[in-house]
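As you look at this complex, bear in mind that one protein chain is not there, while each of the others sits in place.
Each chain carries a letter (A, B and C) given by its place in the written order, and its residues are counted from 1.
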């Protein structure tokens, strides 16, 4: 699970973040992404939705992917016109059945009082949410959202 | 100019950031570092000092290192006890004479209304500032600061 | 993140401050549980007036407390939900199981009435 934004792809700006799977870094991750996305001049509501979606994906990488053991989370965030694309990936446990995992209220960790709403929140708050996962290898979530007052720009 | 925090080194937490040399990313860089350092519970003054030092180093990488052409800036920030260590590096022009560059008010770009105070601000606001540079290859700035009310912790 | 707990007659009031995410939820949960158990309360009001950010970890916290209080045949209500929180709570079905009020005063009155 590793990807690169090659400079030949038409991307206006991007960031890459990498950090260990510690819950302290959840707030760092969403604040960093939000401060990068701020250059698109999103509404406060759009920014909150992006922060929430990133928080869900990073939390999942930490508690489900790495099950609270050590591992690295990688985030890549790129913008093109008014569209932001964010990938959050881990090299953790992976997901056996993606369609089950995406169901609202499904959680494999009710013991941790997880609500099973993370995926649903990501889907609702973003224009597009894609999941790739291979059991034993890791998971990559791709989130796309067009922000601001330019609805002609579609996620690519 | 590339370095890795190996997991064998006693570091409690770290982040790595990577982004293109665009001035839009200056605010992203300092906000991201500040939101990571926030877990050490620094005073507002300490946080402002760290943000300012990071802003100086990132700005230098963009305008002096890459001279406003495309390149990547890398930041690594690690914390151990109450000490934060930040490296900011570029693969740009490099510095011919470091001792000249460090002099207060020295700037190679008075045409851009640079004040030549960036290095002095980094030195003053941080406990330690180290410069490594090879002309034609790039520059790495290392900034170390111990924050919070634990003065027994010294920068390593 | 911090938690402020106070007691109104038989009702425990919990005011949440700051960011409610997976990192902060554990300590909040244990504080609320401790306060409930120590005081033997059967009624809980949670106020979200000072919440700056909340993700689905907050849903887990709310529904977890709801279950506990239901088992004890207690009462629970939420109050001071801002618009961005409202969206998450509606999505998760929290509005279908728990009463939500604009003010702490109204939430308290409701919970006392139910007991």
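Brief remarks on what is shown
Operating definition for what follows: a contact is a pair of C-beta atoms (placed from the backbone, for glycine too) under 8 Å apart; a residue touches a chain by one contact, two chains touch by 3 or more.
From a predicted model like this one, the values you see are computed outputs, not experimental measurements.
For the chain excluded from display, the touched partners among the shown chains of the whole complex are B. Touching the chain that is not shown, out of B:80, B:117 or B:144: B:117 (per the contact rule at the top). Touch with the hidden chain on the side of subunit B covers residues 23-24, 26-27, 30, 45, 48-49, 51-52, 55-56, 59, 62-63, 105, 112-115, 117-118, 120-121, 124.
The working rule: only the chains that are shown with their structure count from here on.
Chain centres defined as mean CA positions place A nearest to the mean of all protein CA atoms.
Of all chains, the one whose Cα centroid sits at the greatest distance from that of subunit C is B. Annotation: 27 Å between the Cα-based centres of subunit A and subunit B. The geometric centre of subunit B is 43 Å away from that of subunit C, both derived from CA atoms.
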